[in-house]
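Below are the structure tokens for one structure; questions will follow.
Showing just some of the chains, left in place.
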Amino acid sequence: LDRRTSVMGRNTDMRWRLPLVCLLWEVAMIILFGIFVRFNPDADVAGWQKERHKQNFTGDMDNDFYFRYPSFQDVHVMIFVGFGFLMTFLQRYGFGAVGFNFLLAAFGIQWAILMQGWFHTFEQGKILIGVESLIGADFCVGSVCIAFGAVLGKVSPVQLLIMTLFQVTLFSVNEYILLNLLHVKDAGGSMTIHTFGAYFGLTVTAILYRSNLESTKDKQGSVYHSDLFSMIGTLFLWMYWPSFNSAISDHGDAQHRAAINTYCSLAACVLSTVAFSSMLEKKGKLNMVHIQNATLAGGVAVGTAAEMMLTPYGSLIIGFVCGIVSTVGFVYLTPFLESKLHIQDTCGVHNLHGMPGLIGGIVGAITAAAASESVYGKEGLIHAFDFTGPYSSRTTSDQGGFQAAGIAVSLGIALVGGAIVGGILKLPFFGDPTDENCFEDNVYWEVPGDEESNLYCMNDSNAKPVTDH
Amino acid sequence: LDRRTSVMGRNTDMRWRLPLVCLLWEVAMIILFGIFVRFNPDADVAGWQKERHKQNFTGDMDNDFYFRYPSFQDVHVMIFVGFGFLMTFLQRYGFGAVGFNFLLAAFGIQWAILMQGWFHTFEQGKILIGVESLIGADFCVGSVCIAFGAVLGKVSPVQLLIMTLFQVTLFSVNEYILLNLLHVKDAGGSMTIHTFGAYFGLTVTAILYRSNLESTKDKQGSVYHSDLFSMIGTLFLWMYWPSFNSAISDHGDAQHRAAINTYCSLAACVLSTVAFSSMLEKKGKLNMVHIQNATLAGGVAVGTAAEMMLTPYGSLIIGFVCGIVSTVGFVYLTPFLESKLHIQDTCGVHNLHGMPGLIGGIVGAITAAAASESVYGKEGLIHAFDFTGPYSSRTTSDQGGFQAAGIAVSLGIALVGGAIVGGILKLPFFGDPTDENCFEDNVYWEVPGDEESNLYCMNDSNAKPVTDH
């Protein structure tokens, strides 16, 4: 009976819907790129020739490409391999984790180049792009990958593409408000990427609450090798996070400092995560979920302040605290959120991105407010916070206040936006899986050996999804 | 009976043949390197001291190392992890995929440094090498990795080393004809690497046709985790492809632009691949083979034009089209090639490298022919296409014609060369496996647990190779 209901209730066959959405949106991208997107002078033949003839030109090394491309590639790896593999821990959702992350990120970066371009590099009717645009697009999509972590296993690829469209739009609006209107610093995106992405995703997953997920309890766990695949994601995120937080900082000392601070914060985070994982688990054994996720919280939490004069020991303290907050969150808060608030957070993004993102925003506000000429130098302070033009009269305590406002705005747009987008995704024709088919690749993927029994080396007689019958 | 025949027919014991070939060739490399290979001035103590004393020297950052080393490392990852893991999708050939790719690439880069050095950086009896030589060698070996994809699982390591020797040689001749005689642009190698590599490999595999591969049908498929390993390869190829296509472009805007165009093309390619995979598979489910391969076609197809003023939307169009062409190729063309033309293309390199490579050559020819002073500027046009010295009178339409000729030459040398090399590999003493032992690591590798039964968690009572009895 249950089976029949679910088959009648929803149709997960993507044959026409998924191709339609993909093709429609890609054609839209092509048209919009055709109208709007051109190379900026650093990437343009004629433009660069003009740069070369300027007086202060010292060589091709002046091209922004050489300042940012290595960091861009590291960020790129974080988005596609980092987030993609991090989410492969589920035993039967590896294809979906890596594959859908790939799909939504590939679409998202195109739409982000347009949205961010309109807001930031729109000149004489054209969006001028360069390597910094690619990093910005990857950053924006990072927030979508975070939200994906909250709804992982419970939505269809069509829903994901729709969510991506809206989230990238909202991200860009929020980012514009923060960076341009509030003149806030957030180079590593504690507010714009992590806080926004996490609370947006959590709101969406709350709206899409499913009351019958206990039936998939087995599939919500990992198997031995899926945990190792997940560690590939964890480690590439962890290793490249210094590049993430320094990628769009100012040339010179700012990039350098952001990388060092992030390196320190992440190192401390590993130790406090291990300590609390062992302390809170039975028999003192370590829990892979904590190692895979909470070790990264230190990178999130210095996202705003890493390029400031946070100092290495300040970074250690933040990383140390966030490892604890995040691990404790996994043990106590995630079950609470699910049972009491009906927030089913598959990957625990609240612990990895939500709380550390908020902490990062607060740390950024404090670090900005505490900035002084005695540490930065007069010229350095102006340069570091860009207190020029209309902002030349801003003080560091003003700046701290605006930074704090940035947290509130990000949170607000995430919650309202997530509620609206969640509502849209609830519409019944997007092909989301039934409760008992959640966390199951077979619904949307050809899974090898599914015709035969016993593929996953375990007694999964109940694991075969309904759609196959 | 069948067993006895196969045992009598071929001997896959590599004990003396493989060591002999490896040692012989490595000793040859050492001797030839000793005679010919020296550092270029950027990598030489005395040479760089001389550079430092030149008038226009601005700092150590002028060293080509800093312009190209990050891209080189990305390319290096593509060759060894990218191609290596991409081919691990087969359930019983992971060791062979990663391990033989490692072997042939490690040999190939040495031989390529010599061959390309003789053609391009031979001065006063010495080959002068630098970071660009390392990239060139990796590129050359990339074409061998492609050809390896066509014959994957059906040849012995000795055959692979012989194929590598010949293919690197032919690659270098073809590259010399294109770059030096035809004065063609092909920075990302649509013609020299992809078209040449794919059609060379396809011709070899056609010559080595095996009529009894149905018996290994199971082993030609994947298992769940082998598909995830393969995605590691896919993603590193996809992410680093912008570095591949920009690695040897001119300093400054050309490297910058090539990276952006490739990024755009690849993003679009993912969406059209997903659309057509879902459209063409039963019940609209996605096929991992398409996601693993066709998503990369966009990088291949802008290999020639990425450094030109292709524009971002032009790149989107090309990526979009190639995702479709490649996916359709996997569904309809590969079975046709196997049944009608006896081309057994294990990895579907025709879809990923063959057709997109040809498209890339054509796109390059059109983009070159369409180049104009109004877009490039007078000076820019000369610089971009190197219309200097003997080529100073060449027009862009001439250039388009020469580019087209380059496609034909690459194709011709690939087909003729592949036929000859395929004929050589057919000689009966290279230790290739019997038909029923194809796609089976156990033939050339110590496989853990093979003494015990049931390792691969499936009923593989028929999977044990003959050589063990």
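Observations on the model:
A and B label the chains in the order they appear, each numbered from 1.
Quick note on the criterion: contacts are C-beta pairs under 8 Å (C-beta built on N, C-alpha and C of every residue); 3 or more make two chains touch, one makes a residue touch a chain.
Note that the structure is predicted; figures quoted are calculated from it, not measured.
Count of copies in the whole complex in this file: 3, from one repeated sequence with 2 chains shown in place.
We take it that only the chains that are shown with their structure count from here on.
When chain A is laid over chain B using CA atoms, the rotation angle comes to 120 degrees (nearest 5). Once the centre of each chain is set as its mean CA position, chain A and chain B turn out to be 33 Å apart.
By the touch rule above, chain B contacts chain A in their complex via residues 58, 61-62, 66-67, 70-71, 74, 91, 221-228, 231-232, 235-236, 238-240, 242-243, 251-257, 259-260, 263-264, 266-272, 274-276, 278-279, 281, 283-288, 291, 295, 309, 311-313, 316-317, 320, 375-377, 379-381, 383-384, 457-459.
Contacts from chain A toward chain B in the complex involve residues 13-20, 22-23, 25-26, 29-30, 33-34, 37-39, 42-49, 52, 58-61, 63-66, 69-70, 73, 76-77, 80-81, 84-85, 88, 94-95, 98-99, 102-103, 106-107, 109-110, 113, 129-131, 134, 157, 225, 229, 232, 444-449, 452, 454-457, 467.
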